[in-house]
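Below is one structure, written out as structure tokens, with a few remarks after it.
Shown here: the complex without one of its protein chains, the others still in place.
Here the chain labels run A, B and C in written order, and each chain numbers its own residues starting at 1.
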Amino acid sequence: MDFAFSDEQTALRSSARAMLERHCSTAVVRDLVERGIAPEPLWARMVGLDWPALAITESAGGVGQGFIEVAVLVEELGRVIAPGPFLATVTQFAPLVRECGTPEQRDRFLRAVATGATGTLAISGPAGDWRPERAALTARPRPGGGWLLDGSVHHVLDGGAAEIAVVARLDAGSDGDGIAAFVVPRGAARSEPVQTLDLSRPVTTLRFESLTVPDERVLGTPGRCAAGVGRAVEEATVALALEMVGTCQRIFDTVLDYAKAREQFGVAIGSFQAIKHKFADMFVALERARATAYFAALTIAEDDERRTLAASMAKVAAGDCARLLAQEGIQTMGGIGYTWEHDMQLFAKRAKQGELLLGTSAQHRQRVAELIGLTADASTAVTAPVPA
Amino acid sequence: MDFAFSDEQTALRSSARAMLERHCSTAVVRDLVERGIAPEPLWARMVGLDWPALAITESAGGVGQGFIEVAVLVEELGRVIAPGPFLATVTQFAPLVRECGTPEQRDRFLRAVATGATGTLAISGPAGDWRPERAALTARPRPGGGWLLDGSVHHVLDGGAAEIAVVARLDAGSDGDGIAAFVVPRGAARSEPVQTLDLSRPVTTLRFESLTVPDERVLGTPGRCAAGVGRAVEEATVALALEMVGTCQRIFDTVLDYAKAREQFGVAIGSFQAIKHKFADMFVALERARATAYFAALTIAEDDERRTLAASMAKVAAGDCARLLAQEGIQTMGGIGYTWEHDMQLFAKRAKQGELLLGTSAQHRQRVAELIGLTADASTAVTAPVPA
Amino acid sequence: MRLHYDQATEDFRAELRAWLEANRPQPEEMSREPSQSSAHLPPWARTWQRRLFDAGWLVPGWPPELGGRNATPVQQMVYFEEFAGSRLPRALNPQGLSIVTPSLIDFGSEEQKQRFALPSLRAEITWCLGMSEPGAGSDLAGLSTRAELADDGFVVNGQKVWTSGAQHADYCLCFVRTDPDAPKHKGISVLIVDMRSPGITIRPLPQLTDPKQADFNEVFFASVVVPRENLLGPLHGGWSIAGGSLAHERGMLWIDQASSLERTVGRFIELAAQALPDGRRLADNAVVRDQLAQLYIDAQALKFMGYHGFATFARQHVSPEHSVLKLFGTELERRLFLTMTEALGAAAIDVSTPTGRRARDEGPTAVRYLRSFAGTIAAGTSEIQRNIIAERVLGLPRR
Partner (left out) sequence: MRLHYDQATEDFRAELRAWLEANRPQPEEMSREPSQSSAHLPPWARTWQRRLFDAGWLVPGWPPELGGRNATPVQQMVYFEEFAGSRLPRALNPQGLSIVTPSLIDFGSEEQKQRFALPSLRAEITWCLGMSEPGAGSDLAGLSTRAELADDGFVVNGQKVWTSGAQHADYCLCFVRTDPDAPKHKGISVLIVDMRSPGITIRPLPQLTDPKQADFNEVFFASVVVPRENLLGPLHGGWSIAGGSLAHERGMLWIDQASSLERTVGRFIELAAQALPDGRRLADNAVVRDQLAQLYIDAQALKFMGYHGFATFARQHVSPEHSVLKLFGTELERRLFLTMTEALGAAAIDVSTPTGRRARDEGPTAVRYLRSFAGTIAAGTSEIQRNIIAERVLGLPRR
């Protein structure tokens, strides 16, 4: 196992960081949070740098790189809690189209992404469940062609995106795995913004009332999409975990700087041993989350069989880290951390919201338990898989 | 709610502590642990001081005091990790006889206890379950009179006691609540000592092979004992929790003295803030366990309806405290805490064993969840009882 | 030891309960005019506090002329139990009632008592407390706001921060450095500062959950003149006032928190047992049951710890055991909302339910989690409480 980034990847990280530090200060985030101003220039800049095109094949107009490069960008985006459609477009919409679409559909939709079209993924019900078999919508064939979608989808990132990849369940009696996927255009479903904890990451509820989807927007074959959706959700989950690592690192750096500078009782508060030990524990949590997310990124990049397990492990570790860092981030800063004025609240809310999206730590631990053979049903197989 | 001990109770505590400090040093404990020498003189002294008689009614030859007085003694016994039959006799055997026996049986068996006869309680199977309905033994009527007992009972404290209160299940088809209780004399069952973690608290497995119990040793009415056994086990549980509080206090005092005396880097290790904060957390755990145990003791003493809930809460809090104190007790002492020579290992093992006997914290939390209406079954009533 | 109070105490409780029932402010007026900060008294609140004062139910342990009835410690305990249970506000300017007024009574001249203490009790004036500074949060002795004695009084220059209710308070009990050459804690004095004095600038610091909601403020003093007679206690003698002020009534603060936590845990237990809008029942999850049972036990334990402390050390005296209850209670509150936020999962990111500063028992779970840091940070952080326990209760050496 080699966790060293290539020189090209390291250079990508440096240039991304430089760009984001210049063009995505927290002033940009506050424009959205406090004044509702969408970060259009930032997104335009990312498109100009080919970031959305990075992992799209050259044949579809992309740059032809892989998930490790996306991972590098997403971690850097998390570091500056960048607002905008990157995460939903590149790590949710694009993977779903790639996994479920026909070659023609992949070409059509991903070519658009490569040139700046935005997208997102809609699957979860109100309880927060991204497993394909628990998709919130139902789909049925429309007499005369196309399909009809019904229901409400929750927790949709960037619900105003140009294209929305929608996952739905078919009737119980249908053939195949019962899961279908569609791409519906902006405005096709009623979109209700949700007042979220993290206002820098808007979330939408989408309502479908017998919406007709024409055949060319039906991804692949309905009833044959469960595996593809599962893989896309794994990729989205790992990307979110990586973004959370970036945000946690930002929290960590911010509090660490504060602890070195802020004096109480005549010395820097970072010289108090109890504070030091908190930092040591935070550092361990961060290293654990980062290493686990990198492993998961590798399983996605190399399409390794451990990707399902690795994605859940990464989300657990990132969620645990976010819980600790958000908490100690606020607590260690004292009163300052409790104000609207200080950016810590922006970071902490992003970290908390990440912890809750795409499955909580507890939900993913349950998933891990199932995957390693720990189930309440005694008839289940018993051997624990051991990632190399 | 008034948690203040009366002057008499405070005096009892002082005299008990003085006696135990003189006659129950850890040398006495090591005699048992390292050389197998039973603490006969200590027990004789307790009998001489009427300790086993304390909570037995005057009509049965006792002193006629209540559970609070027993609570005071048990906490002090925990403080010195006293070996011997007090806990099993006074807080397990006696309550079971009191709760399940006829007036004549109460008089007969408790009068013996008051003058120094030892007793214990046998109920649990190998998995560690003290609920009456899960009793390990089965009982059936013997043609011609008396009852027959079969099975193995585990985790029996002081299994060599003079009298053993035994709980058993009746056939499914029998009348009543299906639970019966008996008193069998020493040696009636095959007794197998178990090599336990805490060698100062020997535990035995008892094997019954169609043992005949004559009618005068059948407590009360078979098939009518579930409630009485439940109450006796609650009392035993609260007593163990109190004993654990005493042991945890001893661990705490020992480490605190060490932290004040032991120097590293030129200062007492107790002046390091990380150590200080550990002590603060230990102190909170100890206060939580003690206050919760005292509340439970009050519900036993006043026979309050909250006793079932209170007993489980007390065992959870004592178990949590024992887990923390045993761990930090060893850890904070460093290498010294890792040796056989230092008494910390005796205290820590007693605390750990207490944590595991009569239901672990997790098991009692599950019990609490059921009692406050948290069950997986939606049909269950919902309101949480609120102890005043 | 016993579970119940005697009859006389229960009679006292019944009397209070009947009085509260007959005299309480009505929910409609309370919600129509909510308090906007910890020093803002809407008309109903002034009426209500005055009524408590006149009836001797404001500070029952004090004599009748100070709004009390010379109640015994056990009666005071029952009083706080009842107030906590009734969910009626007792003090809408808590720092005024519980910190400033006792300090005025303990350290003030007769004239100061008449001019400031009694009007505070009668809800005629409200207070903020000028202790924390940018460079001296936990470390009061390090404060640097200066007051120089000139002909026409003290001239105050400097800055305070985290000043609750400053934007609405009539007066500030302000800790200032009057002798810069003395050792840190020997050069501090306490001034009564009229908040309408020229030279005072107030900047509210909205809290992390809502940019429009602020209780904290920064307060800037630019050559603010304070009359000489507004010095409380001896010149340079402020340090002992600080110790005394902060200690008042701490002994029973836990009752309110324990009651609130018990109620909140109870509500979450009910919530867990019901079907959520999304169809789930949290109680069907064994891990959540385990966590909720632990939280229930902890809320009960906080209460038992309070009663145990009351029995063994607190009674009439203030003790550092307060730190144990403060630490355990505020950390428990935070853990409670953290646990429930995570149990609710993605549903918890929706925070559209309206919230309010006074709605302690209301609001979205995730927001209440964020608000719970007020408990672990204000009035001595959890870290400071642990120091206090280790050093003052357990006697571990300072460095």
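Throughout what follows, contacts are C-beta pairs under 8 Å (C-beta built on N, C-alpha and C of every residue); 3 or more make two chains touch, one makes a residue touch a chain.
The structure displayed is predicted, hence computed values, not measured ones.
Engineer: Thinking of the complex as a whole, which visible chains are touched by the chain that is not shown?
Structural biologist: Looking at the complete complex, the unshown chain comes into contact with A, B, C.
Engineer: Given the contact definition stated above, which residue among B:A18, B:I37 or B:A127 touches the chain not shown here?
Structural biologist: Of the candidates B:A18, B:I37 or B:A127, B:A127 is in touch with the missing chain.
Engineer: Among B:A11, B:A227 or B:A362, which one touches the chain that has been omitted from the display?
Structural biologist: If we include the chain that is not displayed, B:A362 is the one touching it.
Engineer: For chain B, which positions touch the chain that isn't shown here?
Structural biologist: Touch with the absent chain occurs at residues 34, 124-128, 154-155, 194-198, 203, 263-266, 272, 274-275, 323, 327, 330-331, 334-335, 337-342, 344-345, 348-349, 352-353, 355-357, 359-363.
Engineer: If the missing chain were put back, which residues of chain A would it touch?
Structural biologist: Interface residues of chain A facing the absent chain: 1-6, 9, 68, 256, 259-260, 267-268, 270-271, 273, 275-277, 279-281, 283-284, 287-288, 290-292, 294-295, 297-299, 301-302, 304, 313, 316-317, 362, 365-366, 368-369, 372-376, 378, 380, 382-384, 386-388.
Engineer: Just checking the interface: what residues of chain C touch the absent partner chain?
Structural biologist: 285-287, 290, 399
What we mean here is this: only the chains that are shown with their structure count from here on.
Engineer: In terms of Cα-based centroids, which chain occupies the most central position?
Structural biologist: C
Engineer: Return the distance between the CA-based centres of chain B and chain C, expressed in whole Å.
Structural biologist: 41
Engineer: Residues of chain B that contact two or more other chains, please.
Structural biologist: 273, 276-277
Engineer: Note the residues in chain C that touch 2 or more other chains, in rising order.
Structural biologist: 383, 386
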